[in-house]
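A single protein chain has been removed from this complex, and every other one stays in its place.
Per-chain numbering from 1; labels A, B and C assigned in written order.
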Amino acid sequence: MLKTVKNSVKNDSNFIDVEKVRRDFPLLQNHYNGRPIAFLDNAATTQKPQVVLDKLNEFYTQYNANVHRAIYHIGEQATREYEDARKKVSDFINAPDPSTIIFTRGATEAINLVAYSWGRHNLSPGDEILITEMEHHSNIIPWQLAVKDTGATLRYIPLHLPVDGTLDLQSLEVNLTNRTKLVAIVHQSNVFGTINPVKKIIKAAQSVGALVLLDSAQSVPHSKVDVQALDCDFLVFSGHKMMGPSGVGVLYAKETLLNSMEPFMGGGEMISTVSMEYSTWNDIPWKFEAGTPNIAQAIGLGAAVDYLNELNMESIHAHENELMDYASDMLKNTPRVILYGNGSKRGAIISFNVEGIHPHDLAQILDQDGIAVRAGHHCAQPIMKRLNVPATTRASFYVYNTKDEIDRLCEGIEKAINLLC
Amino acid sequence: MLKTVKNSVKNDSNFIDVEKVRRDFPLLQNHYNGRPIAFLDNAATTQKPQVVLDKLNEFYTQYNANVHRAIYHIGEQATREYEDARKKVSDFINAPDPSTIIFTRGATEAINLVAYSWGRHNLSPGDEILITEMEHHSNIIPWQLAVKDTGATLRYIPLHLPVDGTLDLQSLEVNLTNRTKLVAIVHQSNVFGTINPVKKIIKAAQSVGALVLLDSAQSVPHSKVDVQALDCDFLVFSGHKMMGPSGVGVLYAKETLLNSMEPFMGGGEMISTVSMEYSTWNDIPWKFEAGTPNIAQAIGLGAAVDYLNELNMESIHAHENELMDYASDMLKNTPRVILYGNGSKRGAIISFNVEGIHPHDLAQILDQDGIAVRAGHHCAQPIMKRLNVPATTRASFYVYNTKDEIDRLCEGIEKAINLLC
Amino acid sequence: MYDIRELYQQLIIDHSKNPKNFTVLKDANRSANGDNPLCGDKVTIYLKLEDDVIQDISFQGSGCAISKASTSIMTTSLKGKTVEEFQTFFDIFHQMVTTGKTDSIVLGKLAVLSGVHQYPVRVKCATLAWHTVKNALEDGIRKIATTE
Partner (left out) sequence: MYDIRELYQQLIIDHSKNPKNFTVLKDANRSANGDNPLCGDKVTIYLKLEDDVIQDISFQGSGCAISKASTSIMTTSLKGKTVEEFQTFFDIFHQMVTTGKTDSIVLGKLAVLSGVHQYPVRVKCATLAWHTVKNALEDGIRKIATTE
């Protein structure tokens, strides 16, 4: 049995009263197999505070209506709340204007939107898109499909070797040329937790005239992200990874880009006029929101943003840093554990393997004790190839996690070792 | 004041106890300006029964997790519920297999999926797509964009003239040639309520080897639709128009088509293997569901399907027919009312204008009495052009509407006449 | 309880039934079209502009009671105004229909439209013609769509 340091929860962080926070999350009150649920798969999705569920319920029971064209009062209220949510999201990432915020189904759709609306109309043979070996499949496949359609070339910034979870930034210079039209890069790795030096990369990209898309699915939920300070051209993230409902995500893009881009999907709301021969487009952001939008989900995301602001993003980040330090120390001292990635700037994501135990068996055994971790390739098969493993186990934290849960994780690993090795 | 026949609500239909049904809908319990809300904009979106809201809450509080790759129990449960919802939807439209059901954000995304995945890879100059003048913008713009990209031609089956809300089917024969690759047609018009003779059209299309896409956004929620009996190639609809959550819709397509089609969006879940150079695709339906899906929304739609089945689609249809007959009679006897569309087969949608009153003013005045109707072009500008009006007022019914609400509508119209004329 | 008559005041109804200056201005030297994409309504503004002064103004088009009344009363108020005066006038009017803050001394009869601010969807109706005049003044002949 490991020796564990059981801090009183109050001391987990200077800012976050984690027990109080936990009470806001109905799902975390459940038990499984006699143990409270330790949800350590926050990089996959996150739990929802009661305020978000209340907001969804408020929408459906008080002003459920289609948006933008209703004269009647519940339609007006739905529209107001929907556009208010856009304003909240806009403020949250310090966008210059709410019109630069497009609601999508998730980060994945947001990247595909760019790959179609910008990519298909701006790429030709000879042009290059630069991504990295650290990308989530959502930031690989859309570009593989786009270069297939346009004849452009897809290039990769490699991982630093031996793999330490960081990028080989020296190769950035080699790969970044005036042929590079877009650099699409993950802000925080969903496998290693590495926070990439995106500001530096954006500067470098700008110097050759390339646009930059940031996949911030893992960064926006956990720290203050400022699109104007970063000066990125596109930035995407998912609502469900930041306490919001499933089925909503965000594309931020610079206004001039959005204005010049072709529409993605066609349908209601994205038009200005329609004749049988041709149509003209609505203003941004609506030009990119064809059909009835995910109204309740966007409004729910607005409530999640309110909740995150109330907790304060810096406090959340500090709490998670503390958890990460603790988890790294604890896992280092757990037998047979191999940790992947040790970049100096990291979010609260930790990937590892236990010698002699397949990650899926480990996850299964942890589940018996109510500990939810992820086992698999984490939608990042190129990383697995570089690590030369089929899969890893991943624990990822959010503001409601505790050191106690990390202790339970380590105890569970020992139990698995005792059972299987 | 009109003479109105106030039936006891119990007699509204042989099958539906409408007062009992209404109690299932929290929003319908609200009052506005002292009057109960009469929601007569069901072609735009519909209200949600408590069971759907309960299901959403159950998901978020009991088993909120990402689907398909989780080893832990709440992830397994989320996956099971998500795939169960697919099965329910599949059975609801009598699809041959759940794998032929793709979850999208709505009918609009479903049509765009076909326009990209099938359209961009199967259309060339000389090919023709045939739609009708009766389409919703969602079934116009995706094809305008697709023919622009591929050099194919978009043709229209015209409305019968003088406009009576039906298609000029004689022109179908002229327009349907071996150049026609796809006929994309609205099943039930969202302006006139006309139910098009799609079975006949499908037969005709098949005889020239064209595929058929049915826009069933207005039919699936209100009557039994059987994709195998229809033998359509594609069929789309939206969850929010059938008591489901916002942010979910469905594409049904024949298995062979789905298997042969290219993916639409790239990302997590839709892949089988990913290497840096190329990737292979997952089986259907997942090949077309890139990224974290709208999990809660799909599960909520499953609950809506259960609820609709419980009420029984035939009973719903019968109740709505009765409302439509009543509404037509009542509106015909209301001064200054001009009704549009008088096809013999119609769903519960009625478009009209009141001489001397702009539809938006009418809707505004009705709203004062808690009556929600739509005023505008209903995302069908080509129809407005043929009607030679900028807009119409539209009342559209669902199973929870009553004759009493229709009486209130007619009284409201008289009030508007007294005020404005 | 709200009363719809606060929006549809008698003066608005009168102007919408019998709009003033609802004609094509023969000797116009400026004109512009305005579209309200929300409803499909259109307005055409005709202006006779001389030395930066609006000598005459008229309109044609379709619209709801609010837009017709707003346009009609506007035309009666703009005659003799300079381009600069129009701009201030529009600013004050715009503020009224979006916030409810009324300066009835400046706005005169137009103050009757203050109820609009309670109906955000109808703001476009009240301002469509104004945006179109602005456009006609700036640009001669161009098609505009309001962006509110």
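Basically, contacts are C-beta pairs under 8 Å (C-beta built on N, C-alpha and C of every residue); 3 or more make two chains touch, one makes a residue touch a chain.
Everything numeric in this text was worked out from a predicted model, so none of it was measured.
Trainee: Report, in label order, the displayed chains that the undisplayed chain touches.
Mentor: The omitted chain makes contact with A, B across the full complex.
Trainee: Looking at the whole complex, which of A:L182, A:I365, A:A395 or A:C410 touches the chain that is not displayed?
Mentor: Of all options in A:L182, A:I365, A:A395 or A:C410, contact with the hidden chain holds for A:I365.
Trainee: Going by the contact rule already stated, which one of A:L53, A:V198 or A:A391 would touch the omitted chain in the full complex?
Mentor: A:A391
Trainee: Touch as defined at the start, partner being the missing chain; which of B:Q29, B:S272 or B:N309 qualifies?
Mentor: Residue touching the chain left out of view: B:S272.
Trainee: Can you say which of B:N282, B:N353, B:Q368 or B:Q381 touches the chain missing from this structure?
Mentor: Touches the omitted chain: B:N282.
Trainee: Please output the residues of chain B touching the missing chain, sorted low to high.
Mentor: 68-71, 76, 79-80, 271-273, 282-283
Trainee: Would you write out the residues of chain A that touch the absent chain, in ascending order?
Mentor: Missing-chain contacts on chain A: residues 33-34, 357-361, 364-365, 368, 375-377, 381, 384, 390-391, 419-421.
Here is the rule we go by: only the chains that are shown with their structure count from here on.
Trainee: So how far apart, in whole Å, are chain A and chain B when each is placed at the average of its C-alpha atoms?
Mentor: About 32 Å separates the centre of chain A from that of chain B.
Trainee: Find the geometric centre of each of chain A and chain C from their Cα atoms only, then give the gap between the two centres in Å, rounded to an integer.
Mentor: 47
Trainee: Which positions in chain A are in touch with at least two other chains?
Mentor: Where chain A meets two or more other chains at a single residue, that happens at 69-71, 271, 273.
Trainee: Residues of chain C that contact two or more other chains, please.
Mentor: 38, 119, 122
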